[in-house]
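Take this structure first; my questions come after.
Removed from the display is one protein chain of the complex; every other protein chain stays in position.
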Amino acid sequence: MNAGLDVFYLLIGAAMVLAMHAGFAFLEAGTVRSKNQVNALVKILADLGISTLAYLIVGYTVAYGVTFFHSAAVLSGKAGIDGAMGAQGIDLVRFFFLLMFAAAIPAIISGGIAERARFVPQLMATAILVGLVYPFFEGIVWGNHFGIQDWLKDTFDAPFHDFAGSIVVHAVGGWLALGAVHHLGPRMGRYSRDGRLMGVPPSNIPYLALGSWILIVGWFGFNVMSSQNTATASGLVAMNSLMAMVGGMLTALVVGRNDPGFTHNGALAGLVAVCAGSDVMHPLGALVVGCAAGALFVWGFDRCQKDWKLDDVLGVWPLHGLCGLLGGILAGVFGLEALGGMGGVSPWSQLIGSLAGVSYAGAMGFVVYGLLKRTVGIRLSQEEEHRGADLSIHQITATPEQDMAP
Amino acid sequence: MNAGLDVFYLLIGAAMVLAMHAGFAFLEAGTVRSKNQVNALVKILADLGISTLAYLIVGYTVAYGVTFFHSAAVLSGKAGIDGAMGAQGIDLVRFFFLLMFAAAIPAIISGGIAERARFVPQLMATAILVGLVYPFFEGIVWGNHFGIQDWLKDTFDAPFHDFAGSIVVHAVGGWLALGAVHHLGPRMGRYSRDGRLMGVPPSNIPYLALGSWILIVGWFGFNVMSSQNTATASGLVAMNSLMAMVGGMLTALVVGRNDPGFTHNGALAGLVAVCAGSDVMHPLGALVVGCAAGALFVWGFDRCQKDWKLDDVLGVWPLHGLCGLLGGILAGVFGLEALGGMGGVSPWSQLIGSLAGVSYAGAMGFVVYGLLKRTVGIRLSQEEEHRGADLSIHQITATPEQDMAP
Partner (left out) sequence: MNAGLDVFYLLIGAAMVLAMHAGFAFLEAGTVRSKNQVNALVKILADLGISTLAYLIVGYTVAYGVTFFHSAAVLSGKAGIDGAMGAQGIDLVRFFFLLMFAAAIPAIISGGIAERARFVPQLMATAILVGLVYPFFEGIVWGNHFGIQDWLKDTFDAPFHDFAGSIVVHAVGGWLALGAVHHLGPRMGRYSRDGRLMGVPPSNIPYLALGSWILIVGWFGFNVMSSQNTATASGLVAMNSLMAMVGGMLTALVVGRNDPGFTHNGALAGLVAVCAGSDVMHPLGALVVGCAAGALFVWGFDRCQKDWKLDDVLGVWPLHGLCGLLGGILAGVFGLEALGGMGGVSPWSQLIGSLAGVSYAGAMGFVVYGLLKRTVGIRLSQEEEHRGADLSIHQITATPEQDMAP
């Protein structure tokens, strides 16, 4: 045990997942129209701030029973102090790392509700979701609350396995977004009076690509550092993440007919799906999971927009919700020793845990955003939406010099 | 002791702070007008190059008494060599890490003098500041020159504590910039004949946000790796940096009325202020410090531009100068055990060290830029400024294809 090494390891993991929030911001900024770019950028940053306070004060205690109302000496594990936490402050870095996961919840939802959501109500939703809704389920899966994991293990020989959060983070985020998107309704002009889909072209593919790249690179911290210490660091996790990323990107490229949005999001689809089983699947299994996720994302995105009239702007429900669900379930298949995996997983536990996660998140998304809709209101006025969230909320556009030129 | 681990640790810290220079570049490129974007980008990179030579040849020796005129075998600490430095070249990575701090000085100043400063005179200033001015004070604080730290310790029970450079790097950079901005004078057209502030809108909020994000993420290397080895790596530093970043961002969001520039710079304000005491404050103390810094930045920026007619383009004096000063002083308050901190700091030492740093830097900024103004001249001609630094200095614009279209 080398506390300094593990502090370093988890810190880098946390910094990489922190960077992913910049990725969420640019992915959204590039996909929305120019008049909503500033809002995308500020929203992600502000959500991160609110998430930090909510998770520090309430959420982390809900999930793991740990509180921070101690002196700095206790918190940083100074030797010879009564009740000192882990040496060199490792417990603080662990909080930082897990907070970055929790804060991904509003960052995921943000992409779905873009271009028409009010700002402050979304910050209120963030406080509720990161303070209570997310950590409650997180505590059941990763904090072993209520002994549900023990029961699954006794019944199906293995607990619900979600190594880096295909279900706990991504599917929960995606299915929470579903309720938000439903309650908000589609953007003005997204569907014609007779229900036909109208084009809303993205503003900037390079920003979208930049966001995707930041997410891709950061994801290797998200997945590998989920071991939380170097003694259990696993090259298999890195390899499987790479395979799923490549698989998702390539199938999205083909199925999506070279579209840059699908290609760059396809890589993320593979990464979403591989989180759960990245430590137990064979690399070829991870490749298959990634390929399936890339195709599922393209299919789901088109169905949402075209057939189901669900105006999920960045496709966060198909991306995080559906691909996360796929990954949670398939960890119970490709993790099996019979398929070259490491074993120690159960298809039944995976199915139960995955469906429980999406049901819980889907229900909570409808409830939380429904309540906010009825009380404070969650949607911009027609005029505000028409002017764009940037001018309406932030009194500035993304390119002020150009827009203010005479 | 594991030399390889510490080389790895400091290398990642150095790479993260190296990346911060890209953050400075994009923060400036997004804030200035389009006609000065290229200059912002090239200036930061060129300043880094000149800083490297100045710090290698003179500065590092001034600060720490170390020179590099030895064989590669000696420098890289090859076993069994007479006078070999640290094993596996750890001393070279330490130089790299500390050079990245030194090179932050011209990168900070660059944002203040943007849009009207000449290029080569600024490179000359960089050589003087990074070769002599900065390392002289650095050597007093971190190199224990002249026994001043010993005297403070004897007198006030604790030396001046500046863990990661709120004063040594940020306040010194910000107060040096004050002299540069004063001698340069405001941009053409910034104030009307009767002294009213005229709008100069930023060119590109996404570039500004990208710069801020790169700085935010890199800052965790800046602060945590300031321990310089894993044995003293501290999760408390990471936690406090996060808290101050969040605090600064949220108050700047509120005080700055959702403005994206204030919000993204507010996060940096919190990080500037937390550097000094990040290893000794309680996380809630760090949050308070960050909140104060975010508000101070917004207030200071507006006062500079509106009331004091100090045309500090990016607000580097309020950001690095004022928030750095705040952080240096408050480390002596929130670092106290009575306020949940780790102790070992003295309010008096902090006050003396902080005021000494800003006085020294303020004076040197006026002298160095004053001398350069009288000798070589530091400001573009009216015609050059009107055309923009890009065309005047680099013979190209930021979007040449678009600007050269028929």
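A and B are the chain letters, set down in written order, and residue numbers restart from 1 in every chain.
Definition applied: contacts are C-beta pairs under 8 Å (C-beta built on N, C-alpha and C of every residue); 3 or more make two chains touch, one makes a residue touch a chain.
Not measured: the values here are computed from a predicted model.
Contact with the omitted chain, checked across A:121, A:185 or A:283, is made by A:283. Touching the chain that is not shown, out of A:259, A:302, A:384 or A:401: A:259 (per the contact rule at the top).
In the complete complex, the hidden chain is touched by one of B:27, B:62, B:90 or B:158, namely B:90.
One chain of the complex is left out; on chain A, the residues touching it are 2, 5, 9, 12, 16, 33-34, 199, 201-206, 209-210, 213-214, 216-217, 220-221, 224, 229-239, 242-243, 246, 249-250, 253, 257-261, 263-264, 267, 280-283, 285, 337, 340-343.
Touching residues on chain B toward the chain that is not drawn are 2, 4-5, 7-8, 10-12, 14-15, 18-19, 21-22, 25-26, 29, 37-38, 41-42, 45-46, 48-50, 52-53, 56, 68, 71-73, 75-76, 78, 86, 88-96, 99, 119, 204, 207, 210, 393-404.
Just so we're on the same page, only the chains that are shown with their structure count from here on.
The distance from the centre of chain A to the centre of chain B, with each centre set as the mean of the Cα atoms, comes to 33 Å.
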